[in-house]
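Up next is subunit A:
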Amino acid sequence: MTLSILIAIPFAAGLLGLPFGGRQAKAVSLVGSLATLIIAGTLAVRYDTALGGAQFTVDKLWIEPIGVHWALAIDGLNLALVALTAFVYFCVVVACLFRDDERPGQFFFHLGFAASAVLGAFLAQDLLLFVLFFDLMLIPFYFLVGQWGDGERIKATTKMVIYTLSGSLLMFAAAAAAGALTASQYGMPVNFLISNLQNHALDHSTQHWVFVCFALAFLVKMPAVPLHGWLRDAYRAMPLPALALFSGVLSKVAAYGFLKLAVPLFPDGAADARTVLLIVALASILYGSALAFTTSDARLVVGYSSIAQLGFILLGIFSLTEAGAQGALMQMVNHGVVTVLLVAIVGMLAARAKGSEDLGSMGAIAMGAPVMAVVFLIAALANLAMPASANFIGEFLILRGTWDSASVFAVLACIGVVMAAVYMLRMYIRSMHGPDENDVEKREMSWREAATVVPAVIVVLALALYPQALLSRSEGATTASILDAANGAMVNPIAPEARK
Partner candidate 1 sequence: MNISWYLTVSAIIFTIGAAGILTKRNPLVILLCLELMLNAANLSLISFSRMWGNEDGQIFAIIVMVVAACEVVIGLGLIVAIHRRGLPVDADELSELRG
Partner candidate 2 sequence: MSLQTHAWLVLAFPLAGTILLGLLRPVLSGKKAGAIGTLAILLAFANGVAAVIKLQELPSESREVVSSLWTYANTGGLDAQLSILIDPLSLLMVLIVAGVSTLIHLYSVAYLASDEGYVRFFAYLNFFVFSMLVLVLAGNFVLLIVGWALVGAASYLLISFWYRRNTATKAGIKAFVINVLGDVGIVLGTILLLGATGSVDFLTVFNEAPQVFNSNDGTLVAACLLLMVGAFAKSAQVPFHTWLPDAMEGPTPVSALIHAATMVTAGVYLIARMHPLFELAPTAQVVGGIIGLLTLLIAATIGLVVTDLKRVIAYSTMSQIGYMIMAVSSGIYVSGLFHLMTHAFFKALLFMAAGSVIGAMAGEQSLNRMGGFRKVMPITYACFIIGGLALSGMPPFSGFFSKDDILLGIGELGGWHWILYVGGYIGALMTAIYTFRMIFRAFHGDPCEEAKSLEAGRLYHAPEHRNPADGTLEDTGVGFPGSKHHIAERSVAMTIAMGVLAFLATTAGVLQIPKISHVMENFLEPTFVGAKHFGVEIDTSLLLFGMGLGTVLGLLGIWIAWTLYVKRPGSAAAIEARFAGAHKLFANKWYFDEAIDFAIVRPFAALGRFGQRTVERVVVDGGITAGPVSLARVSSAAVRSWQSGLLRAYAAAITFGAALVLLYFLLQG
């Protein structure tokens, strides 16, 4: 029951604020996001790690004729991601409090809608329910980009929607087929519960194409090279708060989808497609990084860097090892938080460079803004997986897992680690340092700007000091996710014992 309420709150807050003007809508959404955050936080604390497994479950038969359940639960996999979503939603709402968007009621409604859909996707324990929420996520962004976007927003919206929609339609078809085929294969009524599908594996050849459909949907959403064609336009057009939500959590739903659905439900398909996906991951890391250090658009540096970071996450998942999967999950959370910070910083930079987001039009902002420089530096170092940040632990685990099962990929991925240092520092130096040539405003963060970044900075630092808080809760769940696929791919998922 709590989980249903959790999903409903952001949407309800948005709906409640819809008829009102700016101030009321803001207040309602703030309360709503705070409530979401508190509930998610409480659940995260109350989750019994020792017990593990699915907790706080809700399971009601929802659409009887086709056996769709309204099934929600929190387990080790989605616990941190639900908390992340609530947190990012909260940060985004706080950031929006200080913006003067047109039609604020609708703006907040769409934000809340998106948050609800993401929460639903994370919590869903029924395949079709997941697909439903996965597709619902797109709707608010259609409006957010189309109505509040900049530049060529119509083109960007169309491109993004068609890209992701073609992916999710494939997934929808595959999900329906998976349920129906499982039912006919085992001679039982149609049932889309994930636990049920996991216990009744499809036959080998079916798994192949079903897995491919799911993988395509997720790869588009992440996005991974070469399916990232929509990213550039969409990122440029998206209003910043929407971008934070999109880049912070929506891309994680896709990565989570691999870990929660595609790999455990269709292990044979995953095992056979492993090499291809590892190559895609590596391509995303290297190519995304190369793009990030040649673009001069601050926003696109963030965008391309998230292609690279999601490449690492994908690499970790398809290393099919416990360490890799744990690292991937860790990185999802870290990247979510850091992205919020980076997006906020892009906004602050633009506010000082007469609205331009071009790195070439900035410089020497640190002169008047030392605190902002420190915040930016923390974000940049965390994003490049500086040791001492939690991102490092994530990346270390990913590399370790990949090394155990696919050493070549681990070594090549290291190039991406070095490149990350180049593009993040390049962004930092070109905006905050360097000669003062462009007549930018060099003012310190205002209290309003600080309010949007301080929570994220605190989380980044806290995770850096005690990453184990995340790792211990997800250990069993991640291992269970990749176990079957690992066996299929002849990979030893558990770190080998010392050879003696």
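Everything that follows uses one rule, which is that contacts are C-beta pairs under 8 Å (C-beta built on N, C-alpha and C of every residue); 3 or more make two chains touch, one makes a residue touch a chain; residues count from 1.
The candidate set was assembled so that all candidates are chains of the complex that A comes from, given by their letters.
Being a predicted model, the structure only gives us computed values, none of them experimental.
**Q** All of 1 or 2 belong to the same complex as subunit A; which of them touches it?
**A** Candidate in contact with subunit A: 2, the rest do not touch it.
**Q** Which of the residues in subunit A come into contact with candidate 2 in the complex?
**A** 159, 163, 166, 226-230, 232, 287, 290-291, 293-295, 321-327, 364, 366-367, 370, 374, 377, 381, 384, 386-388, 392-393, 396-397, 399-401, 403-404, 410-411, 414, 417-419, 421-422, 425-426, 429, 432-436, 466-468, 471-472, 475, 494-500
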